[in-house]
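Omission of a single protein chain aside, the complex is shown with its protein chains in their original locations.
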Amino acid sequence: MNKFNLMMASALAAGLVAGVAAAQEKIRIAFIDPLSGPFATTGTQGLAIYRHSVKELVNEPGALLNGQAEFEMVPFDNKISAKESLIQLQVAMDQGIRIIAQGASSGVANALTEAVAKHNRRNPDDPVIFLNHSAVDPALTNDKCQFWHFRFDANADIKMDALTDDIAANPDIKKVYVIGQDYSFGKAVAAAAQRFLKEKRPDIEIVGNELHPIGKVKDFTPYARKIVGSGADAVITGNWGGDMVGLGKAVMGAGFDKPIYTYYGATSGITAAFGEEGDGIVKLVGAGQVNPAPTPEAQEFIEAFYVNFPDLDFGQPQMANVAPMLAAAINEVGNATDIKAIAYALEGMEYDSIVTGKTVMRESDHQTIQTVTVQGQTPGAAFEYDKSGRGMVAETVVELASNDSATTCEMKRP
Amino acid sequence: MSAPAIELKNLEKSFGLAKIIQGVDLQIAKGERHAVIGPNGAGKSTLFNLITGRFAPTSGGVFLHGEDVTGLKPFEINRRGLSRSFQITNIFPNMTVFENIRCGLLWTMGYRYSFWHMIGRQLDVTEKAEGILAQINLSSRRNELAGTLAYAEQRALEIGITIAGGADIILLDEPCAGMSHSETDLIVDLIRNVTEDKTLLIVEHDMGVIFDLADKISVLVYGEVIESDTPDVVRASAKVKEAYLGASLEEEAV
Amino acid sequence: MALFLVNVLDGFVTGLLLFMLCSGLTLIFSMMGVLNFAHASFYMLGAYFAYQISLVTGFWSGLLIAPLIVGIIGALIERYGLRRVHKYGHVPELIFTFGLALLIEEAVQFFWGKSQLPFSEPAALDFAAFAIAGNAFPAYKVFMIAVAMGIFLTLLYILTKTRIGMTIQAALSYPETVQNLGHNVPLVFMCVFGVGTAMAGLAGVIAGPVLGVFPGMALQLGSIVFVTIVIGGLGSLWGALVASLIIGWLQTFATAYDVTAEQILTAIGFTKPEMIWDHPLQDLWTLTLPQLGPILPYLLMIIVLVLRPQGLMGNRES
Partner (left out) sequence: MTIVSKTPLTAGTTRLISLSNTIPWAFAALFLLCLPFVFQTSSALTIMNQMAITIVFALSYNMLLGQGGMLSFGHAVYMGLGGFFAIHVMNMVEDGLWLPLPLLPLIGGLFGLIFAFLIGSFSTRRAGTVFAMISLGVGELIAACSVIIVVFFGGEEGISGDRTMGPPVFGYEFLTQQEVYYLTVVWLLVAALLMYLFSRTPIGRIANAVRDNEERAEFLGYSQRNVRWISFCASGFFAGVAGSLFAINFEILTEENLNLATSGSILLITFIGGAGFFVGPIIGAVVFTLLQTVLGLHTELWALYLGILFVACVMFFPSGFAGLIAMHRRPFALGKLKLLIKPYVKVAIPAITSVLSLAAILEILFHKRHGYGGDHEMHLYGIAFDSGGYQAVALAAIIAAISLFLVSRVLPEIRDAWDNANHAEDRA
């Protein structure tokens, strides 16, 4: 019986592979992110932004190889598991896809970038390119950088640079409390906060700097008590998902009414959960801006997004850059099969984005340099989040943020 | 003379405030067939559980062949050559009859916790198990699951498992409980058969069985041994009559 | 000192919340011998139903209706699911409730999606009841304490003063006496399961606005509830209360005080290695008490089980 099942399994798998492998003349991008499970919203939203940008910015204008080719997004559900991601990467490669996009979770990105590097080392004639649209662990473009990885989001350090600009400009802030999840990204945020604050406002005292177990804290009240007790004038946190909601609600519930600077304190139900209480308190640092739309094209683009995807939010603007930038690189090479040439074409590319302004893919570490904004939760914003009647409005805008930042990356090029 | 097979010295057991066994002294010689009788609730099963290590005594001692085994665990006592059966059938219901017997053999045949022997290949074990199956008359049910056997067959199997390991002291707890007369006769024959040259301690309500089988009888009443002697003496004892036969035996006979 | 007081109160709230879950679980376990792995899932269902109801009629009716629906669902699951599995034995029962937990989580995602839902406390309780040294204590938490205490007292009253309660209590200590409940044991089981799950549902309604309503909320609390009743002693209501409060305070105080391993290690005479980031023991040196907070209950459970398998106040073994 087990043999029979195994056979059925393999037959099914093979049929599946054969079915999709009947390739069309489309250039396919594998989108490997969580589409089920607790982080499915993140993945679903990202996929929607990709699909929208592929349609509006590449396919409909005929911007790819003079309209001879089109992009197609092929979603793969990685269930936010590293193992599952590697399997999906394998499936995608078997289907002939050589362009991989992923972003949710730096842990997965780390696994993927290593797997891609390994694959390319073992198969130098058939490389794969990895477009990272939102995993922001700085290590990916520093110690762990590699030629085939490109990051389109501003990394944690760059975001912190912009964030601390905002803090530095606010003389009311004298004490800051830094709190984050206990893993690589949380630690990176904490380290960056310390570094930049010391540099920009040595007078600011960091009254708390702590990490809490990721996804394990049921009740953030004790943390909130510590924060209020410390007399902090602002909180900085890299928390996301349930940890962001829990922390935010607890801190505000404990009577804290000063700014809470976040990396991921909006959309995916978070804005709705904070509601009125978070207005004017919750700040978000991110690449590009949504409110107000930075350009007329962006206005149109985002409006169209909300028409096409009324249940979703336009959350991470920089994701809309991936498809057009990739298209530009492919146009430069003239075909979509020479992945190595495409990677070289992406290196150092300059691009005028409708959402992130002047945008550069830095050659030295494959980190995108773009506009980074600090946004505040505001009622009545034009593009709202979670249908809550409020959205994130840009307050501080830093163009070409951290353009001159250092990197420890030693890029080895093939 | 060598030490008695089982010796109990001033054995006591209390559960909370209730003193169930209050100072039992008993000696059972090697090769003796010894029966314990007494009214319900006299503490017979508790006495068994104390001897076999199921309960630890509150005070006093248990000796096997002169060796102190007080407070040892059941498996440690079993390894010293004592094996018991249970009043409520206690077999391995999801294993075959053959395997039930085999489980009883493994330790004493030296296989212990072995994971380097293939059990199916150990012909000595198989042969011996088959022999015991024949002895308890269950060869034909060899591959049935023990849980599916008839009650009497399960009782026989219970005895088979108990004697399989070749222990020289056998304790049987009401082996004939709930059996018809013909079945009882078979079991008694079986018991006589398998306990040849062994020390037997048996609890039984069926007086016919007791007087038929036992060399000596102890009468346990309220946790005390009031008489311990040959069947004839016990039968004649006024004490026993008063405390036990007078009231309970008639009741039992119904 | 003020902060200490605040933490005592917060830990008390956490503990009581935990107790609301544990009391239902204990009730079910004592009467039916079933360790309901899906108990926290009913808690989650309570929160989701209350959210849905609150969209239409507001928080207060949700508080009443949601636990009722959860209880009915629980009773139905007992009648048509658990009872069927019961005859296979305890392990399949445990596995059934484990599967139920998975299924409920998936079902919740099917209906409500995967995001956190905006379920907030009622406006009437959305103010700070009092403040201790700048730390606001929300009125809602006072309400939580009141409800939890109310439940505890009601339960205590029913168990000690009413006939059915006495029988239940007897059954808690001596499972065999469940038979004394009369001939309709299945009906009693169904009701017990319904009431137990309804209590979990009520806990969900109350905890929803504070701890958030999202598909992972059951998983987050699921194993902790188990740990609590195991520590307290399976089948002991008082044990459940004591263990809940211990864990509530343990977790609150562990997060509240930043004791670090570095302080302890330096205090007992070790010196911190200079190249800490390259040191094999770096994690030991950087360990803090808040980091350890979430694993303390598990540690406590293992210690209790090894030293006293029947739990702190349990009077029977598994």
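As written, the chains take the letters A, B and C, and residue 1 is the first residue of each chain.
In this section, contacts are C-beta pairs under 8 Å (C-beta built on N, C-alpha and C of every residue); 3 or more make two chains touch, one makes a residue touch a chain.
Quick caveat, the model's predicted, so the values are computed rather than measured.
In the full complex, the chain left out of view touches A, B, C. For the options A:Pro171, A:Pro202, A:Pro296 or A:Pro310, the residue in contact with the chain missing from this view is A:Pro310. Here the missing chain is touched by one residue of B:Asn10, B:Ser59 or B:Ser114, and it is B:Ser114. From the set C:Val8, C:Ile72, C:Leu94 or C:Ile145, the residue in touch with the chain omitted from the display is C:Leu94, counting the whole complex.
Contacts to the hidden chain, counted on chain A, fall at residues 1-3, 5-6, 8-10, 12-14, 16-17, 35-37, 40, 44, 48, 51, 76-77, 79, 81-83, 86-87, 90-91, 93-94, 106-107, 110-111, 114-115, 118, 122, 137, 182-185, 213-214, 216, 307-312. Contact residues of chain B toward the unshown chain are 52, 54, 73-75, 78-79, 83-84, 86, 90-96, 98-99, 102-104, 106-108, 111-121, 126, 129, 142-143, 145, 161, 165. On the side of chain C, the interface with the absent chain consists of residues 35, 81, 84-85, 88-92, 94-96, 98-100, 102-103, 105-107, 109-111, 113, 219, 223, 226-227, 230, 234, 280-283, 287, 291-292, 294-295, 298-299, 301-302, 305-306, 309, 317-318, using the contact rule stated above.
In the analysis below, only the chains that are shown with their structure count from here on.
With centres computed as the average of Cα coordinates, no chain lies farther from chain A than B. Chain A and chain C, compared by their mean Cα positions, are separated by 35 Å. Note: centroid distance chain B to chain C, computed from Cα atoms, is 48 Å. Contacts from chain C toward chain A in the complex involve residues 3, 6-7, 10, 13-14, 109, 113-118, 120, 128, 131, 133-136, 138, 210-212, 214-216, 220-221, 224, 251-253, 255-256, 258, 288, 290-291, 293-294. Only residues 37-41, 182, 210-213, 215-219, 221-223, 225-226, 228-229, 231, 242, 245-246, 249, 253-255, 268-270, 272-273, 275, 386, 388 of chain A touch chain C when the two sit together in their complex.
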